[in-house]
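Removed: one protein chain of the complex. Kept in place: all other protein chains.
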Amino acid sequence: MAPQPKTIAAYVAAVVLRLSIFYFFPNIISVLIDRVEISTPISSYKRLLEGLFLFERGVSPYDGGVFHQAPLLLVIFEILPPAAIFTLLDVLNAHNLTVIANKLRLPTPRFQKLDETQIATAYLFNPFTILSCLGSSTTLVTNAAVIQAVASAAAGNAFGAMFAIALGTYLSLYPALLLPPLILYWAQSKAAKLETKNTLSLLSLYAGMIAILLLVSTLLVGDLKNFISSCYGAQISVTDLTPNIGLWWYFFIEIFDAFRSFFIGVFWIHLVGYVGALTVRLPEQPLFVIIALLGLVTIFKPYPSTSDVSLYLGVLPLYKHVMPLTRYTFLAASVLLYSSLLGPAFYQIWIYAGSGNANFFYAITLVWSLGLSMLVGDSLFAVLRDEWEMLRPEMRGKEVRQI
Amino acid sequence: MHLPLLLLWALSLLLPSLVHSAHTSNWAVLVSTSRFWFNYRHLSNTLSLYRTVKRLGIPDSQILLLLPDDMACNPRNAFPGTVYSNADRRMDLYGENVEVDYRGYEVTVENFIRLLTDRWADGVPASKRLLTDEGSNVLIYMTGHGGNEFLKFQDSEEISSWDLADAFSQMREKRRFNELLFMIDTCQANTLYRQFYAQGVIATGSSEEDESSYSHHADNDVGVAVIDRWTYYVLQFLENEVKDLQSEKTLGDLFDSYDVEKIHSRPGVRWDLFPGGEQAGRNRRVVDFFGNVQGVEVQDRDSKDSLKEDLDGLMILVKEYETFAAAQEKNRTMRDEYTVQRDTASMGKVQGLHHSKPVGPMRLKKDSFSLRQVAGAAILAGLGSLWYFGSKVVI
Partner (left out) sequence: MKCLVSLPEALWVLLTFVSCLSIVAATDYFERLDLTPLPLGSLLASFEFRSNESLEAYASQDFRYFPRSLGQVLQHAGTKELHLRFTTGRWDTETWGARPWDGTKEGATGVELWAWIESDTEQEAMRKWLTLNQGLSGLFCASMNFIDETRTTKPSLSFQRTGDHRNASLHLLHGVLPGKAGVASLLDGHKVFDASWQSMSVDVRPRCVSGQNCLVEIDQTIDMVLNIARAKRPREDPIPRPVQPYELICDETKPYHSQDTCYPIDALETPAWSLKDVFGRPAAGACPLAEEGGPEAKSLCLNIPHSQGVWIGAGGFEVRSPPGEAEKRCYQMIAGEPFDFDMPKTSVRTHKQIELEEELITAERTMTGHGAAKGGMRTVFTNPSATEPVNLVLFESLPWFLRPFMHTLKAQIVESEFPFEWEIIKDLYYRPAVDRRRGTQIEVVLSIPPASVVMVTYDFDKAILRYTEYPPDANRGFIVAPAVVRILDKADASGNAKAIYLRTTSLLLALPTPDFSMPYNVIILTSTVMALAFGSIFNILIRRFVAFDEVPENKIGKLVKSARLRVATLKEKITGTKADKTE
């Protein structure tokens, strides 16, 4: 389905905005590339350039050093110019969101057909999205893979969905958590029943795609062991503790050495545990499970950044019909605004001015996480209440309790 | 004929042990726990004790000196290469012959406890180890900033009285000392030895709970306080009363010399862990801990009659030491066998230990155009076509 003219206008405006800053204000770009809120050890553009430097000289970029990203990115960034890549990816994401929006049909009476221009604009002109794009965070490629997977699933394209989610997993590991709700979503869109045969073929497609990608990577860089330990091991064992907006870095700086492995395990189990819980609780709304999981991943993954937040805030408007049921929207929005303004300020006084210490910035990351968790929890509550009201329509507008 | 000789011999064995402790070596562990220039006095406390034990004969190989900072070569030191413990600057404690075994960041609680209990990884040189045995008298002196049952190490970690008590009891279990004299000069020092429970330990500290220990005086040119009060008066006693190894001054004399008016805090002594209690402890000579044991007695050599007496006395001493040495040997051979076994076992482990291969640098030369770029483009094209056609072919 061709996009509407208004949507195309939004795309053009977004492209113009990004490309003009890329070409006319390179100082802003270099400042944004260095900001810890935007680039993390696993998504930093500077580290990608370093890996590219070694790759171009025939040396494995994974034997030590700072590069912890997938080799496919090296190939992409060696051939294509970065500004074009990031801008096009943003537009692709917006387009895929409109695809999902157009295909979305929910049985609840509150649901109204979504306006694709609104969805696209909400994503493209979200300040977090713009900052991530200009800051050249390579998580954008993962985001594109994730949204593409959801869009393919919405269109009933199993191969596309598995291909894209395998690509996402290959790049950033966490999209593997979206596999169960994704399969359910595909089944729902295709109006197919989910049998063992289907599921197994989908999973084998997924596994096959990952195998192909790993094989290709090994051919590119040569040594498998260093690649796996540097790229995926670094993400799992969190050895690089560079400050970011997440909860892991300061915790693992201060933790006693004897408990380090234990807590790494605990934090990962905590994150992974949400997948099963949400999928089992909301099997009829797998899209919302994906949305909620994206939000939870943004809070609890080891190296979150503004691009993860921008992804979450981009998919959240798909469920705007439950907004009347939310309780703490204003509070969550204020907390998020507060922390996004104070975070950079406190980082500045810790690292550059020296008049504050790490606790200031750490406190802001706590507040930020609380704000995001409020948003996730609140939207989850709203969706559950909406689901309940479908069963008991007389409860609309009444006060409820959860027991 | 045998019996009286045996009896005499047995008596001669008894007699010395009443007056002298039956120790065969002397070791000293001297620890300063403070870093930074304004804690100059803690280092000079330790170095003064170091000088004293060296003066009284303990060799460097049996002294373990732990100094966390370098005052002598500190850029703030107006007298480079020197550490003074007195404002008259008559005696340089550092420059001539000092062997610091643990310096700087090596002075940590972990290293100190490992040193006491001798639990080390392989490869630690002997100069850093306390190689005592059950005939060794050990002097342990600690100084720094402390509090109620703790002592700060380098302003970043602490050792507690329980840690010390457990370390000493481990030493007692492993028979690593004959008798131990523990001296500590910090604030609330006496609380540090409150928890000791190993036998054979005499402990003394400079101040009671809730009492601070004070510095004695400062040197205006060095710019900081150069000695602490309690250590100053202990040293005064040692310098004036214990001039050499023949000194018969006892620990009782030393502790009686404490003058609360001068020290400005109440030093304490703990006798209850010592076999024989306060009575036996007070009779121990100061040089039993501060000096090096020597089996030689210098006597008047003029008269010839005494020659025979000397020879007889020498025979008795020789026999006495032979039996003692034989007993030691038995213990030591068992211990040595054990250490040899342990060493070979750990050597085997070390060889199995995987030391990472040292990697040399790689030469970086940019290849202008390469197969790599073509391969990259091909891979991207391949993936793209896989995406496109796959969606069409598969469900």
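Assorted remarks:
We call the chains A and B, going by the order they appear; numbering starts again at 1 in every chain.
Rule of thumb we're sticking to: a contact is a pair of C-beta atoms (placed from the backbone, for glycine too) under 8 Å apart; a residue touches a chain by one contact, two chains touch by 3 or more.
Computed from a predicted model, the values in this text were never measured in an experiment.
The omitted chain makes contact with just one of the residues B:154, B:188 or B:206: B:154.
The chain omitted from view is touched by exactly one of B:124, B:318 or B:374, namely B:124.
What chain A contributes to its contact with the hidden chain is residues 34, 36, 46, 49-50, 52-54, 59, 63-66, 239-243, 247, 249-257, 267, 270, 274, 277-278, 281, 296, 299-300, 350-352, 354, 357-359, 362, 366, 369-370, 373, 376-377, 380-381, 384-385, 388, 395, 398-403. Touching residues on chain B toward the chain that is not drawn are 35-36, 59-61, 68, 70, 72-73, 78-82, 89, 92, 94-101, 103-106, 123-128, 153-157, 221, 350, 353-365.
Here, only the chains that are shown with their structure count from here on.
Per-chain Cα centroids separate chain A from chain B by 57 Å. Put simply, chain A touches chain B in their complex at residues 54-59, 63, 72, 74-76, 78-79, 152, 157-160, 163, 201, 205, 212, 216, 219-220. For chain B in complex with chain A, the touching residues are 359, 362, 364-367, 370, 372-373, 375-377, 379-380, 383, 386-387, 390-391, 393-395.
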